[in-house]
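A single protein chain has been omitted from the complex, and every remaining protein chain is retained in its original position.
By letter and in written order, the chains are A, B and C; residue numbering begins at 1 in each of them.
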Amino acid sequence: MINIKILFFGKLKDTWKTSKLNYQTSSKTTEDLYQELLTKAIGEPHKDSIKVAINDEFVNWSSPLNNGDTVAFLPPASGG
Amino acid sequence: MINIKILFFGKLKDTWKTSKLNYQTSSKTTEDLYQELLTKAIGEPHKDSIKVAINDEFVNWSSPLNNGDTVAFLPPASGG
Amino acid sequence: MKLFNLSENKINDKQLKELVLDPNSGGFVCFEGWVRNNNQGKDVTKLAYEAYNKLAIKEGNVIISEAMDKFTIKKAICTHRIGLLEIGDMAVWVGVSAPHRDAAFKACRFILDEVKSRVPIYKNESWTDGESGWVEQE
Partner (left out) sequence: MKLFNLSENKINDKQLKELVLDPNSGGFVCFEGWVRNNNQGKDVTKLAYEAYNKLAIKEGNVIISEAMDKFTIKKAICTHRIGLLEIGDMAVWVGVSAPHRDAAFKACRFILDEVKSRVPIYKNESWTDGESGWVEQE
């Protein structure tokens, strides 16, 4: 088990009813973690429309998780 | 014979060594006039690159001339 | 100074423009995006932009670098406002100077489009019906 911090942005804050979460998980990758989190989500946001970042860098869905990481889930941007 | 005023702009002022000319002609159209003026030009500016206007309106090369008209010859614009 | 920034205060476009102007560049193109009183058919009373600040600044500056590589331009700057905005406030400013107009227009458009699609900034609108919500890209 590792301890991570999870950040949700934009409408994903509504989906998980939080913007920040300290979380313990046995997931090995960002994708595993996402699937695990879906069980707690309101709705089923498709990961194709979501980007994931670890420690302020965009990563992909097979990126490994390490203890102490901050994982962010980002819906499509709507700046401008 | 009709009396007209002729205006030259941009590099055509160099071609005809003047910017404004009171002129008497028996030319019937803008094209006739242009051919007549070419005999007084330095060089032979091709009329394809030149626009012609009568009394502050663009016209074409078959437009008729009338007594008292102001005819302007305009090289390619270079504003901006 | 970073070329892409987030600002919690009103965007000082005059100051940004001074930074973009270049004596060797005859062309300057800028885009300004303002908060409209309506969007996608709803009357907007105010809006908030929230960003993943660190990643947004990083990605925004990558976009400016890409524009400098891709187009023959001299300088490019973009600032995006975050926090609570009122109707008529400027939300985003992009300015580009270049020797020729074509590059200036294309780079300005490129930066704006990429910022809108890639920089993690999220718009939350409040409407006259009292509701509010996260707004998807148009």
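We take it that contacts are C-beta pairs under 8 Å (C-beta built on N, C-alpha and C of every residue); 3 or more make two chains touch, one makes a residue touch a chain.
Because the structure is predicted, anything quoted here is derived from the model rather than measured.
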Can you list the shown chains that the omitted chain is in contact with?
B, C
Need a quick check: the contact residues on chain B for the chain that isn't drawn.
7, 9-11, 13-14, 51, 53, 56-58, 72, 74-80
Hidden partner interface residues of chain C, rising order
21, 23-39, 87-88, 99-101, 104-105, 108-109, 112, 138
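Operating definition for what follows: only the chains that are shown with their structure count from here on.
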Centroid from C-alpha atoms only, then distance chain A to chain C, rounded to Å. What do you get?
26
Taking each chain's mean CA coordinate, chain A and chain B are separated, in whole Å, by 73
Can you tell me which residues of chain C touch two or more of the remaining chains?
none
By residue number and range, which residues of chain A touch two or more other chains?
none
